[in-house]
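Our next item is chain A:
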Amino acid sequence: MPGLEIHGLTVRFDGAAAVDAVDLDVPAGSVTAVLGPSGSGKSTLLRAVAGLEPPAAGSIRYDGRDLASTPTHRRGFALMFQDGQLFPHQTVGRNVGYALRLRRPAWRRGARPEEGRRVDELLELVGLAGYRDRMPGTLSGGERQRVALARSLAVEPRMLLLDEPLSALDRDLRERLAAELHDILRRAGTTTLLVTHDQEEAFAIADRMAVLRSGRLVQAGSVTDVWRQPADAWTARFLGYATVIDGAGAAALRALVDPAATWTQLALRRSAIRLDPGGPLRARVLSARVTPEQLRLELEVDGVGRLPAVAEPGLVVTVGETVRARVVPDRLAALPQGR
Partner candidate 1 sequence: MTVRARLAVAALAATPVIVLAVFFVYPVAGMVGRGLYPDGSLDLGGVLSVLGRPRVHRVLWFTVWSAGLATALAVVLGVPAAFVLHRLRFPGVGVVRTLVVLPFVLPTVVVGVAFRHLIAPSGPLGALHLDGTAAAIVAALVFFNVSVVVRTVGAFWEGLDPRAEEAAATLGASPLRVFATVTLPGLLPGIASAASVVFLFCSTAFGVVLTMGGLRYANVETEIYLLTTQELDLRAAAALSILQLVVIVILLGLSARTRRAPAPGRAAAIARRPRRRDTALLLWTAAVVVFLLTPLASLVLASVHTDDGWGLGHYRALQTTGQGNALLVPVTEALWTSLRIAAGAAALALVLGCLVSYLVSRRWRTRMGRRLSRVFDGAFMLPLGVSAVTLGFGFLITLDHPPVDLRTSPLLIPIAQAMVALPLVVRTVAPVLESVDERQREAAASLGAGPLRVLLAVDLPVALPALVAATGFAFAVSLGEFGATSFLARDDHPTLPVVIFRLISHPGEANFAMAMAASVVLAGATSVVMLLVERLRVGSVGAF
Partner candidate 2 sequence: MRTHLIAAATALALGSALGLAGCGSDAGSSKGSTDSKTVTIATHDSWAMSKEVMAEFKKETGITVKIQPHGDAGELTNKLVLTKGHPLADGVFGIDNTFASRAVDEGVLARYDAKQPGSAAQFALDGDSGCYLTPIDFGDVCVNIDDTWFAKKKLAPPATFDDLADPAYKNLFVAPGATSSSPGLAFLVATIGAKGDGWKDYWHKLVDNGLKIDAGWEDAYTVDFTAGGGNGDRPIVVSYSSSPPFTVPKGADKPTTSALLDTCFRQVEYAGVLKGADNPKGAQEFIDFMLSHDFQAALPDNMYVYPVDASVALPDGWKTWAPTSPDPVEVSPADITAHRSDWLRDWRDITSR
């Protein structure tokens, strides 16, 4: 199957396994995110794919060919770091054209006209037309990342490797750039593997996702699948589920939502419980906080326990009040047995 295939990959640092027997497939043309907290080994995994860390065990194949004996500069996987790593002594145009210059035959001294055209194309693609002669030191963080992206795409790499590409940016820039990145990657059609600790970044950019914890792969699949069905409580929390309940509380909710089911653990998003005068749940308000989007509440639900809840922002609620609420089914995720 075309694309990247990782089988049983183990990478060691000073004896300890940073990446532990990971199996992962990155289909050609897809954008796959590896999600994990810091220290989970995701950067190491990326570096191993790039050829910068030697694996202790396992194999990395691309298009069926084992890459073990291929040095970094021949793999054709462009790597982009979270702070761009632009060459500070070269202009934006020369940075982007770096790899194109490498492709020049040895006897040719001057630039080929195609190189200039390609650089302009790419700068336009990333929204920085006209920035060609600027120096990296004069650019903002977001602009630098976009130049780095253009540089990586210039060679039409077989695969693009992104190491936390948006972590160094502030929030709204991150959101904007994530959306743009998503579009650019789709348009370019490049197979991409990105690592991040931010699940929102993964959701915004990628279509496939894998979760890494302490060097081990916990779950992999399409973004929606993983999101809808986290493999265990830890993963659920990492993916942004606010609470995980089990035992009697879970049973009570199961009775409401899907009496025929057999699961015993339930992960709930913050917006899973909504105030509703006609809802089946009875609860007492423990706290309420107004945010621009909604009213955030904490409820003590009869028969279940403490749960977060939401309501319309304009609603007025007092602490200690008894209210009724309902469950929003698609904001729940049932967790598999026995984890």
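Heads up, the rule we're going with is that a residue touches a chain if its C-beta (ideal position, glycine included) is under 8 Å from a C-beta of that chain, and two chains touch if they have at least 3 such contacts; residues count from 1.
On how the list was made: all candidates are chains of the complex that A comes from, given by their letters.
Keep in mind it's a predicted model, so treat the numbers as computed, not measured.
Listed candidates 1 or 2 all sit in this complex, but the one touching chain A is 1.
Listed in rising order, the residues of chain A touching candidate 1 in the complex are 47, 50-52, 54, 71-81, 85, 87-89, 98-99, 102-103, 148, 151-152, 154-155, 157, 161.
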